[in-house]
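A short worksheet on the structure shown next.
Removed: one protein chain of the complex. Kept in place: all other protein chains.
Order of writing sets the chain letters: A and B. Residues in each chain are counted from 1.
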Amino acid sequence: MSASNVSDVDRSLYDFVKPEEGYERFADGLTPDIVRAISSKKDEPDWMLELRLKSLDIYQDLRMPSNWGPSIEGLDMDHISTYVTSKAKQAKNWDEVPTEIKDTFEKLGIPEAERTSLAGVGAQYDSELVYHNMREEVAEQGVVYSGIEEALHGPYEDMIREHFMSLVPPTDHKFAALHGAVWSGGSFVYVPEGVHLDFPLQSYFRLNAAGAGQFEHTLIIVEPGADLHFIEGCSAPKYNVANLHAGCVELFVGKGARLRYSTIENWSKNMYNLNTKRARVAEDGVMEWVSGSFGSHVSYLYPTTILAGARSSCEFTGITFAGATQNLDTGCKVVLAAPDTKASVSTKSLSKSGGVSTFRSSVMVTRNAERARASVSCQSLMLDDQSRSDTIPAMDVRCKSASVGHEATIGRISDDTILYLMSRGATEQEARTMVVNGFANPISKELPLEYAVEMNNLIKLEMEGAIG
Amino acid sequence: MATSTLERLNTPPAQTWNYLRINDAVLEVPAIANDPARDYSASVDATPVRPDAHAGLEMGAGDAATAWLTSAATSAASRHTVRVSSDSPQLVEVNLSAGDVTETNVELGPDAEATIVVTASASPADAPSTTGNLLRITAARGARVTLAELVALPDSHQHLDDVGIELGQGASIEVRQYVLGAGTAVLGLAANLAGARSSLTLATRYLARGRERLDLNHVVRMRGTDTRAQVDESGVLDDDAEKTLRATIDLVRGAKGAKGREQETVLVAGDGVVNKTLPVILCDEDDVAGDHGATIGSVSQDQLSYLADRGLTEEDATELFSSAVIDDAVLSAPTGAFRDAALAIARDLLGDQAANDLAEAEASFEPRGGDAR
Partner (left out) sequence: MTDKLLDIAGLCAGTEDATILHDIDLTLAPGTTHVLMGPNGAGKSTLGHVIMGDPTYRTSAGTISFDGADVTADTADKRSLAGIFLSYQAPVEVPGVPLYSFLRTIAGKRPELKMTSRQFRARVGELAQQLDMDSSYLTRELNVGFSGGEKKKVEMLQLLLLQPKLAILDETDSGLDVDALAVVSRGIEAYRASCDGTLLVITHNTRILERLDVDRTHVMVKGRLVAEGGADLIPKIDREGFEQFEQTGDGDR
């Protein structure tokens, strides 16, 4: 995606639908039979089927909390198909990808990005990966980047078994259990000790089918001293029926390793995004999250970092833009569970045209986390008087030598600022867009250029949407 | 003695993950033979408490607390309604000894002024008890209220405090709360800034040690235009003390020009401390400013430097912060009962010499704010 797109961006960039003809689509709803069918289609080891069935039981037992969070009443699991796939086999070459799917990813700019700035790409279309490829020189260093299903049939089965849903157990919450039962697709990444990737790996998730769910699982293991930047993108066309995304991301950062995980989420506004992301960081490890939430009708998204090793640290940089019909409950969680750990959280949120944005976080400092330091800073911008913005941060501190700071502000763009910019010749619309881009700048700065451009496009789209 | 458990106390308007166990509090209290057909005419005041007079008033500690306090405050002496008009400022004193539970309604007419002082104290010799304070304050246009509360109980006692405040146009209230001791203290305060330009300042200071448990819920609803709220909570947690604070500033749609601010400072001095904080801003209006901040941990570096330059080690500084909470309560005591209750804690924690010093100092300095005595 090039910068020249900025001026003529339109929603059709994301909002196009491809026919589902000739696709395999499992019946709506959730039964042990469907779970068995998914498992058998993937020819999985028995332990995985057991995990799926156990998860299904847990799913049936668990309730969504009734005392907090946006409503998910519009989500009727009896009308969600948990598994939809094209007949295509996973390809290593874009030319082998079916035309209409290839066309989708071309529009999203994925093959181009792969050529210019990525070390490897995975592309998922509905429930299955349609493309996975990595540069040869990266593979030669022992880096593994493949679908989980594929890896389960190879030498990494034991490693996957050891880690899979160990950070996010099915008991975590209702949609983690659902994920455990029907997960499909996603990526497995293994970076051996000391290996530094010069370019990011990227997985892109596209949900094309109406009334379907996407449940990809991303499992990343970064061994001691290694360094990886992983990018996740997602989008879907808009339908009148609810779609569901209940993915799961589990990240293991080894001693002295570093992992940056960047996401630009742009699901369509009929999506229920109930995603769970969690990282565990060993001694001296560094975890960095960059997270932009623009899409979805309802989101529950709180990437979690467990600083388990001494001197490990994390940074979370996030932005959420809630426009018309959106209720986005986003934020993060950090557990500082070892001495000299450090966490820094900085988020921005915007609310507009009746959108509801909630920043929700928790910072926990355990008894043994001596000298731990955490700071949370959260700014919210109200763009009109129809919208809503809530800030709900929780802190639990149990260590005497730790220090935790938190600050949050909510307000609107000052009239003076708008007047100043208008007095220099900007229209009011341009002035407001300028201020909002400035507000978002600390986040776009953290993104690779092409994603920063995409984010600015999305902001521009949102800002203009209100006028029309 | 039969007990009952009050659940879902101090529940904030917006909640969060239940596994954090921060969303509400629970308190075991003496069981009350609940009489729904209570005879309100038994009230001591010439203007009896009307059951519906405050029906819409939001209370800080929640329904279970309000119901229990209402049914526990049965004696005539324990229920008061005070009407204050602009021609006679009033001091309303509520002094609670071991086991006392009172219900007090203060209604201020236009431009009226009142000082309300609530003191809960008991002697270690008293049998373990629960003191309770149910307090409703409605202030009409331009009225001014000062509320000072002190909880100074031995840790064999507990305290339940349930306050609801409503402010009319231009009305203001200044609240100072001191919690210096109690096995368990649950204090909830809700303020409805309904009138344009009404304002609230709330300062809560606490000192918790041993295995004391402190649970605070502050809810400020900013409904009127150009309303102001400034909320400060600060304190010292020592030993194995546990504290939970929920502080909510709710900027309601229509509250154009409202500004709300909340700030918490916690000094963690003990190895077994549990400190939980849920500072919330709810915002449904764009022409407002809301912010909150929290600083949790040890004494800040610049304060430590300043104090070191005047001869204090870090340990001295921490001690100073602890004793200062008590000093502050004594030095700003608005009534004799308030002062004596704070001095009893000073005697217990700082020793007779320091307590006597404080008593004399208090007598010789002008008190901060208006003198209610």
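Everything below uses one rule, namely that a residue touches a chain if its C-beta (ideal position, glycine included) is under 8 Å from a C-beta of that chain, and two chains touch if they have at least 3 such contacts.
Note that the structure is a prediction, hence the values are computed from the model and not measured.
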| said: Checking the contacts here: which visible chains does the omitted one touch? | reply: B
| note | Touch with the missing chain holds, among B:20, B:312 or B:349, for B:312
| message | Which parts of chain B face the unshown chain closely enough to count as touching? | response | 205, 232, 234-235, 265, 302-303, 305-313, 316, 320-321, 323-325, 327-328, 331-332, 356-357, 360-361, 364-368
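Assume only the chains that are shown with their structure count from here on.
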| request: Enumerate the contact residues on chain B facing chain A in the complex. | output: 14-18, 20, 22-23, 251, 253, 266, 268-298
| query | For the complex, which residues does chain A have touching chain B? | reply | 65, 67-68, 360, 362, 364, 367, 380, 382-385, 387-412
